[in-house]
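The complex appears here minus one protein chain, its other protein chains still in place.
Entry: subunit A
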Amino acid sequence: MKKELFKIFGPLICAFLLLGIFLGLPLFNRGKISKEKMREISYSQSTNIFKGRYVKNQAFSGKYVPFFGSSELSRLDALHPSILAEKYHRNYQPFLLGNAGSQSLAHFYSMQPVNSALHGKKAVFIISPQWFVKDGTNAEAFSLYYSNLEGVNWILNSKDSRATRYAASRLLAMPTGSSDELMKMALKKKEKGKPLGKTLRWYLEYRRNALENEDHLFSMFKLNDRTQKVDRAMKKLPERYSVGKLDAVATKLGENATGNNPFDVSKKFWNKRLKGSYKELKGKQADYDYTQSPEFADFQLVLQQFKDNNMDVMFIIPPVNRKWMEYTGLSQKMLDRFDKKIIYQLHSQGFNNICDMTNVKEEPYFMQDTIHLGWRGWLAADTYISPFMASKFEAPHYKMNDMFYSKGWQNLSGSGIDDLK
């Protein structure tokens, strides 16, 4: 009988043993990533990189600076911050983190595996007003940008605090956050401020090891190579940096790319996304509200992490395309209130590097489409980014306030915002 049983289960046991060794031991290390590869990755906006550790860790240990954001980062025209930095051989190079749907909570967790590499670094964070909707981040979008590697690192390293409890409860509310039963158990403990216990800690450490091996093996799959596009775009820029000349280039590029629609939206975007449906959208955004959202508390988590990592960060708040705003009825008053609220959250805690563009006057070729910066908009942002990056790193002094996690703050609206000082 033993022989027969071995025939049945032998291969199975061997397979499991091999898999255990394969994933559980720190066997895999891809070593140093080449300069060319890192350049490609920094432009790729790949979700696997976003969720991983290995690549980001190397990037942030060097000259790459994280640019946190969402869909606007993919608007790679010649004036894009990454391209300007590369063309003029600046002392930093943006590492693009995020794409459509990556919001505060995703960014908070994405920092967890690489907090030590981020320590004492500068960064740029682009805040989209469109994130701050009633239900906050969409569960599906979050799942695209979340990995258990982030979660495990966070669970193992975070200390009990209001922020920690809030972060745990948010992750538990997401379907991906509870995909692993034991991690769910650990998160529940974090939510209540209880210690993990030895067994759970041991399991999580094993899991981290396995996930890191996976990260080393698979995170560089399916990269979106955009370097040729970048090379072509760089050729359009003047050899020496000059705001005047760059503005002329931006205007020309904007002129060529728009013109088939009344909103100054790029032709490509118009044909693909608006042409068929724009008639139905008239006046449809009149009741949009970006002032009440759990996103404000999620954003507070990001700020807390910047503080814990002792990072000096510039925040950019892009505007909305004026003509489009008027057409869809999006309320300027509501946008102003959003702006006041988010700036209060930043200023009152000592985050003072803010590039607020919500009130830019009607400028042609500032926006590439309805809500995304383009040509002259990118250039305007660069006039903030480049001196900020060139300045000497000064250790920031932040004073965090846990009030920003409260429901009261999340839902503060109308005259409540007007009364803020």
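Simple rule for what comes next: contacts are C-beta pairs under 8 Å (C-beta built on N, C-alpha and C of every residue); 3 or more make two chains touch, one makes a residue touch a chain; residues count from 1.
Please note the rule applied: contacts and distances are computed from a predicted model.
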Looking only at "cysteine desulfurase", "ABC transporter ATP-binding protein", "Arginine N-succinyltransferase" or "Teichoic acid D-alanyltransferase", the name UniProt gives the absent chain is "Teichoic acid D-alanyltransferase"
Subunit A residues touching the chain left out here are 1, 4-5, 7-9, 12, 181
